[in-house]
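Just passing along the structure, written as structure tokens.
For this view, one protein chain was removed and the others were kept in their places.
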Amino acid sequence: MTTITGPLATRRLILQGAASVALIGLGNLPFAAQPARAAANDKYPEEAFKQKSEADAIKALYGKTAEPSDKVKLDAPEIAENGGVVPIAVTTTLDKVTSISFFVAENPNALAASYKIPDGTVPSVSNRLKMAKTTNVVAIVEADGKLYSATKEVKVTVGGCGG
Amino acid sequence: MASTIRVRATSNGDITEVQALIQHPMDSGFVKDSKGELIPAHFIQELKFEYNGKDVFVADWGPAVSKDPYVKFSFKGAKKGDDLKISWVDNKGASDTTTAKIS
Amino acid sequence: MKARSAILFGSALAALVVGALASTHVTAADKVDPAADIKAFQNFFFQKFPNVKHEDFANGPYSMNEDMKRQWQEKEEFPPYEFALDAGKEMFATPFKNGKTYADCFPDGGIGIRQNYPYFDEKEGKVVTLELALNRCREANGEAPYSYVKDEMASLTAYMAYTSRGKLMDIKIPDDPRALAAFENGKRYFYTRRGQMNFSCASCHVQSPGERIRAEVLAPALGILNAMPIYRSEWSSMGTTSRRFVTCNSQTRAVPLEPQSDEYRDVEYFLSYVANGLPISGPGARP
């Protein structure tokens, strides 16, 4: 699973960016794919899951950057009882939410999970994630085409004594 | 074999809360086994919840989702007794699907 | 740590001297008195943690730390041991090749009886744990015994524990010198330091419950087996009491004994008896 880095990757990102802009521009042309409100398209975001840092992963997934917002409530423990099973949840009062994603900054690949939130689904998700070490958990909410984020550090260490 | 998907869908008023626990190793591909060899990546990539033929929730998962993964969400517009279809596909092409009654 | 172990060492020498003097005639202290032990044991924890509800001691580390308790309650909504529980239920009902099932080996068909295990078998003169009884049932019906530390045994004991959830631990010690000896042997094992780390079970679970050993919060010894078997995130699988004893030993760098050896069965007997009156909370989810 080598990540394509360097010029080739950036060229692809630009292309991807251009493609999604074009789609928005086309507005309500009857298009096979639902007119993308810049929501992650239906295909499995392979590229985003390959990115190392959460900044690159966010860009690969949404093609834009997020701004912190206190309307995004991220619920995660102070100290994870076990790095393999960390209960993390997010809820938001923002409306027209189309996507929610979770990033664990210093995991081998930052993007952990991404959820599509169709109309009529409450913008709130709980899940259990793995965390390689003490690091920031970032929740991203895409609402009405814009990205909002919340961040919290979760401490993770090994358990037990001598071994 | 019993389904790998355990679902609890409970509706009160217009909101149906859905909890799912799925039996899957979710191997990340970074862990070594007792003989020191890397256990190949084997994890659920997509988990879909459909109601009346329409997706109400779609999860794109990576290897950082815990073993025997769990997810909870809620959606509007369903009522007691309706069916909720759940299906997953992993990176090896394996899949499972089940239908749960909203209680 | 240095000063404390010096004091301990000093007091050990003093105890030796006192012990030698008193050994000429058996004083009350040396007579095995389980009834007094359970009172002292429970009062120690009730006074050390006055605001922990008594039944909460059966929830191990979660009775000691709020942040951990919240993570645990979130997991309990849809616990990771669901699959082991279902598998155990199915196995429990699946007949052996000879048509019999586990229900034929156990009183009340094996349902809601976990709180009486381990018990002292007066015919054999030794402690019989739930895990030993299950394997004996298998062998008596021509089936191969399960490993004491692997999933099948954990699933079976998980189901049997589940059928006893909420019932109070109810271990009996018959007035039989061999039973009293087994209880004392279990108590001695519990307090004996071992391994290069020179820890006894008590070093962690009596002297410092609620404190952290690296990331893990230590459970109090009172009620520590009430949640067995446990699904540990660290193992990401179910674990029996045997597996817990073996892993605890190796963490103090002591070579573990055979699962279900006398010492393990006796320490389980001791720990279960002193938890009498506290609810069965198994199967449990733990870090």
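Descriptive notes on the structure:
By letter and in written order, the chains are A, B and C; residue numbering begins at 1 in each of them.
Methods note: a residue touches a chain if its C-beta (ideal position, glycine included) is under 8 Å from a C-beta of that chain, and two chains touch if they have at least 3 such contacts.
To be clear about the criterion, contacts and distances are computed from a predicted model.
Per its UniProt entry, the chain excluded from the display bears the name "SoxXA-binding protein SoxK", taken from "NADH-quinone oxidoreductase subunit K", "SoxXA-binding protein SoxK", "Fibronectin type III domain-containing protein" or "Amino acid/amide ABC transporter membrane protein 2, HAAT family". Taking the complete complex into account, the chain left out of view touches C.
Within the full complex, the residue among C:Gln73, C:Asn98 or C:Thr192 touching the omitted chain is C:Thr192. Only one of the listed residues, C:Gln71, C:Ser200, C:Ser233 or C:Ser281, touches the absent chain: C:Ser200. Contact between chain C and the unshown chain involves residues 8, 11-12, 15-16, 19, 29, 37, 40-41, 44, 187-188, 191-196, 198, 200, 202-203, 206-207, 250, 253-255, 257, 263.
The rule is short, and it goes like this: only the chains that are shown with their structure count from here on.
When C-beta pairs in contact are tallied for every pair of chains, the largest tally goes to A-B. Distance between chain A and chain C, defined via averaged C-alpha coordinates, is recorded as 43 Å.
Chain A and chain B have centres, each the mean of its CA atoms, that are 18 Å apart.
A straight line joining the Cα centres of chain B and chain C is 35 Å long. In chain A, the residues that reach two or more other chains under the touch definition are 84-85, 126, 128.
In chain B, the residues that touch at least two other chains are 67, 70, 72. Of all residues in chain B, those touching chain C in their complex are 2, 6, 8, 19-21, 23, 67-68, 70, 72. Within the complex formed with chain A, the chain C residues making contact are 67-68, 70-72, 74-75, 80, 195-197, 199, 204, 213-217, 233-234, 236, 250-253, 287. Chain C contributes residues 77-78, 80, 82-83, 86, 90, 236 to its touches with chain B in the complex.
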